[in-house]
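The complex appears here minus one protein chain, its other protein chains still in place.
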Amino acid sequence: MSHLTREPLALDALLAEVSSPECGGTCAFLGTVRDGPEEHGVTAIEYSAYEEMVEGELGRIVAEVGERWSGARVALRHRLGVIRTGEASVAIVAAAPHRAQAFEACRYVIEEVKRRVPVWKKELRADGTEVWVDPSGRPTTRPAHV
Amino acid sequence: MSHLTREPLALDALLAEVSSPECGGTCAFLGTVRDGPEEHGVTAIEYSAYEEMVEGELGRIVAEVGERWSGARVALRHRLGVIRTGEASVAIVAAAPHRAQAFEACRYVIEEVKRRVPVWKKELRADGTEVWVDPSGRPTTRPAHV
Amino acid sequence: MRLTSPSGPSGTIRVRFFARYAELVGRSEAAVAVPLPATVGDVVRRVRDQLPGARDIPERPLAAVNLRHVKLDASVRDGDEVALLPPIAGG
Partner (left out) sequence: MRLTSPSGPSGTIRVRFFARYAELVGRSEAAVAVPLPATVGDVVRRVRDQLPGARDIPERPLAAVNLRHVKLDASVRDGDEVALLPPIAGG
């Protein structure tokens, strides 16, 4: 099954995928398009991806979770296309026998997604400009002594 | 609004309570009644509480989150009564500007709930026995030298 | 130590029992008279001495006064609600 979709994300389906009577704790993460003080009137973000590689990386990340946290089960989806402010771009659910494992596994997945999974975003701003997001270059403020 | 309910828990309502355009990360936790290898044929757990005090403690925990993680928003429900294996007893949702805050706030709430909130559970087992759960006394295996 | 001073003022404490403790004493609450000043620990001793079944409540249980966790040396006043709490197992 593909981890990518262009439809709105729903946690219910992911929860159903991982639920098991042996799992007492389930941790979920939703990443949503933000328009906060650090943004500049972001109305939406357009997500694109190297889709074949995304599937490979996500499959490897899920397998790593199973190796690191015995009994943990993970389901996730990343949405592509234009996603408006307030809507979710990524949804991750991790269930495990105990809650510490569920939190750690869920956190691991989102950190690895941010680090390894070839997805890009272009901010669409209210003033009509479009900006590719470069997390490695943010924040752009220079030290005072430069 | 009461944090206690006798109805099945649903994340959707809690997510709607905390969602905000300024929050880019949302972490949720579901605690479910488990029947794993450490349990002994648990078919359900009966939850009871000191209800007035639960409301007070949960209100204080929510306020503490607001003080510790600026901009974080929390919603939670604890279910009481007989809850069958696989169903959720507690649901917590924490939204924050950034994901680290959301994870930390959500984890803080469940840890404090487990530590401070006066709720008790009685395991109802398949063999007909009923056992009060005492987390402080588990596991009950004694050290080998005793 | 048992507070038995006959001459001082006394107070009535509403004591509440939950979960296993409620099963042990067969009730969910009791009104307990104590000579004042008194601590939560004094109330616990009264309860364990006077209430049938209460001997199986630990000498030092978790306790709350008026909906807040307290230590056993916290003082109580007339009309306070003292709750004896079995080990917490929520979530």
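Labels for the chains are A, B and C, by order of writing; each one numbers its residues from 1.
Methods note: contacts are C-beta pairs under 8 Å (C-beta built on N, C-alpha and C of every residue); 3 or more make two chains touch, one makes a residue touch a chain.
It should be emphasised that the depicted structure is a prediction, and the values quoted were computed from it without experimental measurement.
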Touching partners, among the displayed chains, of the absent chain: A
Which listed residue (A:Pro8, A:Gly41 or A:Gly56) would be found touching the missing chain in the intact complex? A:Gly56
Considering the whole complex, which of A:Arg84, A:His98 or A:Lys122 touches the chain not shown? A:Lys122
Since one chain has been left out of the picture, which residues of chain A touch it in the full complex? 31, 47-50, 52-54, 56, 78, 89-90, 110, 113-122, 132-137
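Going forward, only the chains that are shown with their structure count from here on.
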Chain A to chain B, mean C-alpha position gap in Å, rounds to 24
What whole-Å value do you get for the distance between chain A and chain C if each is reduced to the mean of its CA atoms? 51
